[in-house]
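Just one protein chain is left out here, and the rest sit where they should.
Coming up: chain A.
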């Protein structure tokens, strides 16, 4: 690439190729770290890795005055480091077994974790070196280069999703490395860079070996996949790749699941198989339908079916609660987003047993409800709980109201929860249910609800109309027979709520009473966040109340740490660590850069590119969060959003006006405003966008988002173009943009959780307002000069 005044086609392909590899790595890394790490650490790990991009910008800013920092040799070096980083990552992940659950208190384990994560820093750093220097080399061609960067990124995002759907994650990484080294080999050959080219050929050979025989990621012995693999007589029946993660189907006679089972049950519980998704999510699956499920008559899990012996059951999601187990000729619709689980069930006779298997998101099925109304809607997925930062649209006020509307007049919602003492999620779920009942017209929501409690399970039942005397009598009989406590029924006395499984106080009854009587929760239960989950803040599994954290730890002692939402805490830690590191890395080259010339100033350049970096990623991630509502599967939503934004922005950047005029600036930011207005539609027309079939939904969403993506791709290259002539400042600006993108990636979920998705979107839009104001200031200064 040395000596050419403009980038050729091969140069643009090279930029696109490295960009594609980079985005593919981001997507694959999420899946890889989820497998090997404790998922709370995955975000931190990825943020540290992404710092490699910003660090590359700093390196380029420092090395920018030296000729070797631009040219084919430097590019191939960066590419080679990227590819080597891929291989290093594969080796490290296969050789080092982490025990992230101990990292919370074992400093040595934490250090090991961070060192392993540094392996991921290398490919990002290498890619940053390669891509960043092309802007330094051809400062007049930022539009085309940035377009290649973004288009390649979009292709990489889609390619990674395709790979994840078809091959194991380790093989996917190796395949990307193969493509990368192949690209480097071609460039080395064409451009006469023999040494670098030979190194790429060597890398290609190693990557091919890894692709054919990919090294398996080492799994902690504390992960479910490892523990179940240790059982005597365990058999691996099948392994399937897929977007939700690797699915391993296992069988062992000692695998039995019966949450909610009465202590009074003395007979056997049948063995089941399990599907382990990823390394830790365990989904029990019956070996063959019909199944002997006699034990369910003594279980909270079987109670809804006993109360409503006729009519269709709807089961949302999968988990150990296993409502489909007792289908027994009853009409059941089982909705699950992971089609592989349904395929396994189908092969085992579920359809013949009367179960209709539907691969769809729970929210969408409630909206369309093709086979409703239902006599029972069982929220099986609720038993598995969720992460504090994971979107769960069904357990929101809107979701529960929708479910109530899909029931028969005397139908029942059944929401199982693991029992926590002190109650962690129960207050929030009950508050959400109370609000949903109100929305559906219930004058006294407490009359519509019953709560039963076993030794480790809660079952919340709710009906669109007040529970009949017959229902209450049946509940009480069941509870008496099987020695469950009834924590709430309409008119219950407090003393009746704590008989068999004794707690220090009938706290679950007290919470229900406080909520239904619209009084404050008992002081002892105010340790957790208990506001109803709304569609704009669909995080029902967020329990952390920041103000109560000291009291939580003080009152519960050491075990209080276990009740904290570590995802949120580590997101805050990530944000702070990244901010500090970014600040330092941004400051490092400042003393060695030449003076910046008017109309620019260091602060305004930093401000502009920071605002763009933050704004772009915050808007992108908030949109991604909302699209999970419509698509059901987070990885599918991520692939669609990332691809749309990157490809759209790539096209937009290629069409960026080059002149520095108020007119061009106005056009650029007006387009952003129009795009943002269109992007509001997914936040408003919820039902309209939920009903179309998948292909139409995808097309509609892309059509709504593409204008915004196109518009958001233009401010960055426009400003880089203006910096032409002050070349050394370009990688610095690019690096700042990279750092603030990383910062935004950890900040965006925090914003959505705490202030809502709409407000987070506004915050992202505000960043563009700031950027516009700075750019206008440049133009004014330029005119005065």
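Everything that follows uses one rule, which is that a residue touches a chain if its C-beta (ideal position, glycine included) is under 8 Å from a C-beta of that chain, and two chains touch if they have at least 3 such contacts; residues count from 1.
Quick note on the criterion: contacts and distances are computed from a predicted model.
When the unshown chain is looked up in UniProt, the name that turns up among "Carbohydrate ABC transporter membrane protein 2 (CUT1 family)", "DNA-binding transcriptional regulator, Lrp family", "Phenylacetate-CoA oxygenase subunit PaaJ" or "Protein-L-isoaspartate O-methyltransferase" is "Protein-L-isoaspartate O-methyltransferase".
Considering A:254, A:306 or A:597, the position touching the chain not shown turns out to be A:254 (whole complex). The missing chain, though absent from the display, is touched by one residue of A:221, A:235, A:352 or A:659; that residue is A:221. Remark: the omitted chain is touched by one listed residue; of A:282, A:335, A:497 or A:775 this is A:282. Counting the whole complex, the residues of chain A in touch with the unshown chain are 99, 101-102, 105-106, 220-224, 226-228, 230-232, 252-261, 263-269, 274, 280, 282, 320, 384-385, 418-421, 455-456, 483, 499-504, 556-559, 562-563.
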